[in-house]
Structure formats: C-alpha cells, structure tokens
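Next up is a structure, given as structure tokens.
Note that one protein chain of the assembly has been removed; the remaining protein chains are unaltered in position.
Up next, chain A:
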Amino acid sequence: MAETPTTDLTALRRSPLESLAEAMREGSVTGPRAVALREIPFLAMAGIRVTPGTDAARALCDVVGLELPERVGRVTGSPEATALLWQGPDEYLLVAPDETEVPAGLHERELEPGALPSLSTHPLVARLSSALAASGERGQVVDLSANRTTLELTGPAAREVLEKGCPLDLHPREFAVGEAVSTTLGPVQVLLWRTGEERWRVMPRASFARYTALWLLDAMLEFASPAVA
C-alpha cells in the first residue's frame, strides 16, 4: 500500500515548551499577588538587516505596513498582529502570527542555490525576501521562527518575578509598556517585551526555553503565599 506523504507539516511541530504546559498551568498563582505563565508557541519571527533610510528599507516597510523602530527599546506595530522590534542600528526582528504557505517550486528547487528568493514557508517573510531582492540593495531577511519561543508572564507580581533575575530597571518610568529589549534573565539571553501594564513576553532561544520556564516557575512560587513583612 502506497504511503501518502504528509503535506501539512504544521501537524508534526512540537513547541519547545509543550511538555511543560501542564506545569506552567499548575505553577500559575492566583490571589492578590497573582502571576501566570504560559507559552505562546510558533510565533513567526524573521531577522531583518537593512540600513534605515535606504530604498531597501522603504521596500520592506511597505510590505510589512510598519515604520522601522528608531532606537533601542522601540517597537512598531502590535503584539497581537505584526510588530518590528529594534535589535540594533540596522537590525530588526519581525514578529508575526503563525501562518504557513509552501512557496511554489520549493520542493523541486530548494537545493538549487539562489533559485528562490526565500525558503521560508511564512508568506510575509517570503514577500519580504522578494522585496529585498527586487530592491537590489544590501540587506538580509532570514526566517528565525524556530530560533526563539515566547513565554508570557502576566499578573500584578509579574514584574517582581522578573526583577529577581534581570539587570535592567523594569519600573514603568524606565521601561514603558510597548518597549522591548535584549537582555538577560538569570544567565539566559532573552528578548524582554512589555506588552501590557502587567504583561510581559520573555523570548529565550529554543534550547534555553525549558531552563527559562523552570527558572520562572521557581521564581513564581513564593507569590502563592502572603508577603512576609
């Protein structure tokens, strides 16, 4: 009997924290010092390198429908839809909802160097690659969706949990809602994105995700009990 090849590869994906979903639900704390942890799996991410002000930058902005964020901490767009995070003076991270569309000819031509502008199966990332190629200028668009996963920490105690292991000042006067930076949480390099007053995204690389989630669960533990005066 002939085997039917799987065409929907998304059914085979496993997110880095799938095995901890239960532990994160159970480790979430309620009450006056509530803090909850969950994974937002499979967000699409793409690394963009382009010099601001060039034709290539304008072409990419037109495709995304957003301006480039201008300096450290800045984010354009929104966490619920599509966003561009500042990573460096000519480096940005696109974060977008999960979507899969296998580009025409991928299976036949993926091994042919340069035959396709992009091997990404995310339609927006593929469109960005095509726009950059068409601009003829220097730059880079790389699908990094599998590089990091996203943890969401929410609740009135969320900031206190992060403050146990982050060297930055997370007080709202220094770290406004909507800002995102690269820093460390414990020993792990993460992107930290404040998406709401009491809502943070912590984005570690996939191989550090388990450690980071367990670190956060441990840091959350004390908030289940009343504060010690």
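By our rule, contacts are C-beta pairs under 8 Å (C-beta built on N, C-alpha and C of every residue); 3 or more make two chains touch, one makes a residue touch a chain; residues count from 1.
Everything that follows uses one rule, which is that contacts and distances are computed from a predicted model.
Engineer: Considering the UniProt annotation of the chain absent from this complex, which name among "Sarcosine oxidase subunit delta family protein", "Fe-S cluster assembly ATPase SufC", "Nitric oxide reductase NorB subunit apoprotein" or "Branched-chain amino acid ABC transporter permease" applies?
Structural biologist: Of "Sarcosine oxidase subunit delta family protein", "Fe-S cluster assembly ATPase SufC", "Nitric oxide reductase NorB subunit apoprotein" or "Branched-chain amino acid ABC transporter permease", the absent chain's UniProt record names it "Sarcosine oxidase subunit delta family protein".
Engineer: Using the document's definition of touch, tell me which of A:72, A:134 or A:221 contacts the absent chain.
Structural biologist: For the chain that is not drawn, the touching residue is A:72.
Engineer: In the full complex, which bits of chain A touch the chain not displayed? Write them out.
Structural biologist: Within chain A, the residues touching the omitted chain are 71-72, 87-89, 91, 167-168, 181-184, 189.
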